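Here the complex is missing one protein chain, while the rest keep their positions.
Entry: chain A
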């Protein structure tokens, strides 16, 4: 860690360090100072010879990008010359030079506050130490980061910070991963002089997710800046002055952002901690597993922290292309749903309507027997919204071998076409949205459908004042937008050129249209798509060789991979004539049309909606327990990594289907996950290129045949309750609390 090396350098007695002048201030005997040369500044002689500097590596792989070669300036960090673009701060220059400056208030993705003073460094010819985070680097600046003055400045700042900070590290949830703890070990004094009483601050109630212990707050204002800049809610603020200064909501108010969990991560001390995680575990007991999230179609990169067989918490992982370093509250706090309502044994519904646990052998035999009695065209398979590509592949292979091709993935609209990848992907890519200067959201509420995409749009709108037009039911946005209308007819008006937004669309350099996946359930899908086709024909800037601004925002983790694998229903009336339905984690499929005598197999991990119609239950695994491939809405393929063992007698999805195929006598030709993947390679080779975004080859939508007229039916709301969208989040108590307290009414 950068901080560790910094600490070792800080602690190293540096006889070669240079003191500029023998300032009489430092002649005072001050036992508080633990750096011995400060007692005798005369002894620390100025090093005459320039030391032979070892090559330094930038902190955290920091790279410099020079937009304009003329703007390069050179500064010296501890005598080491480094070239940086104009406008960088001293702190950034230091990190390029490989020096990690201690900081509390500075955060890469937030505006600069400069109020913690921890990042003080010495700059030659400057009378005082300067706050490096707020000071722009100037050409030829000589920055010194480990001189006695800089060290003493940090020590002094640390002493002031610790003055009003409670000594409750042993009972603090941040203990072990606390910036203040680490930095006071590295830069703080070895004793305190403070004998008065510490101030205390009343705790605030920020809702069911964020726990506050405001006495621990050091007023870095990172949370205030995060809330107003990234989350886009003006909930938090700074009240009072001096020692009465405190962070709060002014009047008691819950933090109603879907990104509120991130303030836990950015808080450098234990003032804001996770309420569900409070007093549950220490961070050094946890095993981190770097995996991805499946609660929405974004595929945020996460780290699952587990202790033994239990998932203790979920924290974000840096991925600049997808989620930067934030995750949504649903991603972060759904983990208690992984432990509740789990299906742990195979079960068969008896004649009396009760389920009773049976062995795998019996359960598979019963299903195989029924499967051989139904006609192939009466077999239907539905993959759930959390299914991985491997299990969908084996489900499709298995049912195809049984003679049926009625397999689809739930949530994929009736009229969604899988023929062209550009017709169902976010072609601009999530990070590409930052280049857009005009957005048109059609029937989508990204704030609840894909929080990280919404955060990206907000970032763009904030940075470039991009125009946002929205067509759909009234909804909450956390950025400026124009509500253009509620029906597809508005789209037709924009195409005609009568609408004021069409001028904005035509003058934009990189316009982006985002279509919600909900429109593929509408009767007039073909008409809307042909409208969009004409739009892209009219506005030439929409699709250029460099830019593809026509996007579909998917809802569920399984959708993109399912479409890549071709899980498309063969006939429209699959359910009405079905005699055998295989639900692979499908809970939100409408089974009302299903005949009463149909046999339903539910293979899933939670006792959710799907089991109530099931005749046989096969227990399977959740994303934290299996290795599975998922493709996110922009076409980036990622894999989950098992963090905890499976529960009870549950098995991985593809293994269940492989076993069932053998009992049915149509053995699938793969015995390992790599076998399934080599089968996937034949169908959709892009699903094997992990952590890569495979863009669509052709741009634009497929021209639909027989495009009718758009109807006047308004666009619907696709996600009713942000906090409860799938089996895992519906089983979660925390999510239930959130939807009771915070859900948008």
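Going forward, a residue touches a chain if its C-beta (ideal position, glycine included) is under 8 Å from a C-beta of that chain, and two chains touch if they have at least 3 such contacts; residues count from 1.
Operating definition for what follows: contacts and distances are computed from a predicted model.
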The chain not rendered here carries, per UniProt and among "Replication factor C subunit", "NADH dehydrogenase [ubiquinone] 1 alpha subcomplex subunit 12", "2Fe-2S ferredoxin-type domain-containing protein" or "GPI mannosyltransferase 1", the name "NADH dehydrogenase [ubiquinone] 1 alpha subcomplex subunit 12"
Which listed residue (A:648, A:669 or A:708) would be found touching the missing chain in the intact complex? A:648
Identified contact with the non-displayed chain, of A:56, A:199, A:253 or A:339: A:339
Out of A:98, A:261, A:607 or A:642, which is the one that touches the chain we can't see? A:607
Consider the whole complex, including the chain that is not shown, and state which of A:65, A:354, A:465 or A:540 touches that chain. A:354
I'm checking contacts with the chain that's been left out. Which of A:310, A:377 or A:434 qualifies? A:310
Residue-wise, where is chain A in contact with the chain that is not depicted? 308-310, 338-345, 347, 352-356, 606-607, 611-613, 647-648
